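What follows is a short report on a single structure.
Of the protein chains in this complex, all but one are displayed in their positions.
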Amino acid sequence: MMTKIQISRTQYFLILPNLLFAKAIGITAGVTARKVGGDTWTAMTVGFVVGILIIMIMTYLNSKFPEHTVIKLSETLLGKWIGIFIGIILTLFFAVAFAASANVMTMHLKEYFLLETPFWLICLVYILLCMYGVFLGIENIIRFSLIGFLGILLTNISMIFGTINDFEFINVLPLFDRGFAASITNSIYIFSDLAMAILAVGMIYPMVDKKEHIASITFWAMIISMLLILIWPLFELGVMGAGAMKQYVVVCMQQVRCAQLTRYFPRYELIMVSFFTFCTFVQSATMFYCSVYSFKQVTGIKKDWYIVLPFTAVLFLMTYFMAHDHNDYIRFLTYPWAHICAALSIGLPLVLLAVALVKKKAGNVQN
Amino acid sequence: MRRIFCLIMLISLIFVGGCWDMREINEIGLVMAVGIDKSPTNSENFLVTVQLANPQEGGSSGDGKKSQSSVWIASAEGKTIFEAIRKLARFSSNRIMWAHNNVIIIGESLAQDDITSVMDFFTHNYELRMKTWVAVGKGNASEFLAASAGMGAVPGQSLGDVFRYQKFTGLNIPSNMLKVYGDFNSEHNNTVLYALTFNEALTQPGLKNKGENTNEQIEVSGMAVFNKNRMQGYLSADESRGLVWVLGQNSNIVVSVPEPENSSKFAAIEVTGIKAEISSVLINDIPEFTVKITGTGNISEEDGFSDLSIDQFKSELEASIEQQIVSEIELSLNKVQKEYQSDVLSLGKVVHAEHKNEWNERIKYQWEDLYSEVEVKVEAKIDIESSALNQIPLRDYKETNINDDQDPN
Partner (left out) sequence: MGINEVVESLQKNKDHLINIIGQSIDTNYRHIVVPALDNCPALIVNIKGLVDTSELEQFIIHPLMSKTDLSDEGVPNKFEKIKRLMESRLLISEFKQTQSWDEICDAIVSGDTVLFFDDLEMAFILANKGFKIRSVSDPTSEPETRGPKDGFLEDIISNMAMIRRRIRDHSLRFESFKIGNRTKTDIAMVYIESIVNDSLLNEVRTRLNKIDTDAILASTYIEELIEDAPFSIFPKIEHTERPDKASAALIEGRIVILIDNTPFSLILPTVFWNFIQTPGDHYERYFIGSFWRIIRLVALFLAVTSSSIYVLLTSFHQEMLPTSLALKVASGRIGVPFPAVVEAFVMEVLFEIMTEAGLRMPKGLGQTVSIVGTLVIGQGAVMAGLVGPAIVIAVAIGAISSYTIPSLSMSNSMRLLKFPLLFLTALLGIFGFLGGIIVTTLHLISIRSFGTPFYSPVTPFDIGGHKDTFLRFPRWKMSARPWLSRSKDKKRQAADLKPNPNSQ
């Protein structure tokens, strides 16, 4: 049986930025830049606005069923078989999301630091790390998110200090260069990150100990995440220009390559990646855990070991093959992963909300 | 329990392979400067020359005798730059590492042909810094690498330091890989790079260089203007002054203007806080630009006597400076716009930012031709705030008709 895990509200507040940050600044910024050039940050803003709306809907749904995860919720509202179906979809979703998130880290390392180490070794070590985190339980991963959050703040602050001298405002203008419509259609790429947050919230919500004011906590956490993330494409645009942004696989590392903290740290990628690893780890471990957890909810298996070990093996293979060819990985993220995420994360809460409202109107649902 | 043990044993097997990325610091050769030329024998190939730092033996005890030169220079040829670099391993005892590279020097012949290869190679690979200085050498890059610069022991590092202090000359704008690559990749601008020559007057006794010209030192003289990936020509020091007014934000420029009452003597004013605002207006669908320069001045030297009051002195000087700025910018613009037809001042970017729809629909496609025709008006406003330590202009007290009590200051 799932032991009663308690998360405090502060920890819940801190985990949301962690879930969004790593992949958003690394890969998504580059993917979006290749589509809209200089309008990356406006496209991401539009995406965030929609994402915040959806996450509030999800929180609202959760608050009506405080002890249910999103899977149990779907079972209650839509019936057992559809609930199981959604559970399986979510397990797969979290698994692929884990692979995508783990590959952010492996990409960083393989491209910039450890060129000759075999790729499978980096994947393996990272997966073992996440397995250890999952094995210790979600409570510990969430406690770790404080350190992840500190890492995010330090990364941002040091990046700003390192590049502020080279920031030219004129590179940011004009706003909405390709038109407002282009920003809206291309906001879909940020959903590959927002989906992780929205659906993970659905799974973690029952574990929060005191549920008052959760809605405002979620809202402010998302606003802060948005600010922290949007600083990156903005500065990247100002410092490097849209043309350079489009070239790179991992845009944030390129930005950091341009940074210079005083004369004595001319290269500070290492410092940046050290701060960055903590939040990436939280993101990956949470995805892994949610995948295992959804599987547990669907099948009802109690013991952790039976699920975690096979999952590790499967996820290792998935991670390796996804990013073995770096360009394939980016292509996968551009299409179809972003679209799948957007569909799932927008569709599921809306469908559930519609059904809940209909059932309420008919007056025959017992909460 | 046994199962866990077996698992641990299996996992440890992967570590048997070895440490893949480990390189000892004394086995790597740190590249201090690199020069790319067209190969003299085969104009399709590149000639890459590197300057590796040679760490001195016994450097820890502090009094190691410098019996060897502090750098080691080598060149190799190849069809691509990467191939040439790998060929260096034929005779290098150390593994070459690019992370500390300070300067990239492009030979004149290559610059006139095509610098895309240089731009791409040095940003494509992770080892290279984005703040590396890039310069064009008037001549062959390999000669520059063998020469010395400044006072430091390692010439490449020293040259990097020379570039760092160029902002005090007010004669060129910094060209590091970040800016150059950004301009190269942008849809509007074009690049300018430092241009280097030799200066025979400077001597550096005791440092062995190549062959006969043992005392030549590298000097930064002017800038090289590019159009897309090809060098169009050089700007002399005077001609690049104009660009510095517009583009050199951190510069600290000294302007020497004739004194108000004594035009054979000059006063030096240090201008800081230079801001350039470029705005554009569309007149008959053709953009017209206004460049406004503002800055604060500081009188640093007066070469002649004057009996004006300080306010008069200042306002006269301000007028002279503003005039001089306008003429300098116009001189540079003339060269860059009419002769080289290269948009270095990012005028295109200004049009894009201010009139985005017209740019996207029409002007973008015509810009190359339009650029040399557009009108640019220049205005300058300098505010002299102080006269360093002095309160009044330098007076000739030996002249008998000055009365201090009437001095309004």
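Each chain gets a letter, A and B, in the order it is written, and its residues are counted from 1.
We adopt the following convention: contacts are C-beta pairs under 8 Å (C-beta built on N, C-alpha and C of every residue); 3 or more make two chains touch, one makes a residue touch a chain.
Small disclaimer: the values here were computed from a predicted structure and weren't measured.
Novice: Could you tell me which of B:P55, B:G78, B:P258 or B:G273 touches the chain that is not displayed?
Specialist: Touching the chain that is not displayed is residue B:P55.
Novice: In the complete assembly, which of A:T32, A:T45, A:T277 or A:S294 touches the absent chain?
Specialist: The single option touching the absent chain is A:T277.
Novice: Which candidate, A:F144, A:Y205 or A:Y248, sits in contact with the chain we can't see?
Specialist: Among A:F144, A:Y205 or A:Y248, only A:F144 touches the chain that is not shown.
Novice: Return the single residue from A:F113, A:F167 or A:F219 that touches the missing chain.
Specialist: Answer from the full complex: A:F113 touches the omitted chain.
Novice: Contacts of chain B with the missing chain: which residues?
Specialist: 15, 19, 21-26, 28, 30, 32, 53, 55-60, 64, 97, 99-100, 102, 127, 129, 154, 157
Novice: In the full complex, which residues of chain A touch the absent chain?
Specialist: Contacting residues on chain A, toward the hidden partner: 8, 10-11, 109, 113-114, 117, 121-122, 125-126, 129, 132-133, 136-137, 140, 143-144, 146-147, 263-268, 270-271, 273-274, 277-278, 281.
In the analysis below, only the chains that are shown with their structure count from here on.
Novice: Roughly how many whole angstrom separate the Cα centroids of chain A and chain B?
Specialist: Their C-alpha centroids are separated by 41 Å.
Novice: Would you mind writing out the residues of chain B in touch with chain A in their complex?
Specialist: Going through chain B, the ones touching chain A are 11, 14, 17, 20-21, 99, 123, 126, 129-131, 178-179, 181-182, 185-187, 346, 349-350, 352-354, 356, 360.
Novice: Within their complex, state which residues of chain A touch chain B.
Specialist: These residues of chain A touch chain B: 111-118, 121, 124, 128, 166, 170-171, 173-174, 177, 239-244, 247, 254, 257-258, 260, 266-267.
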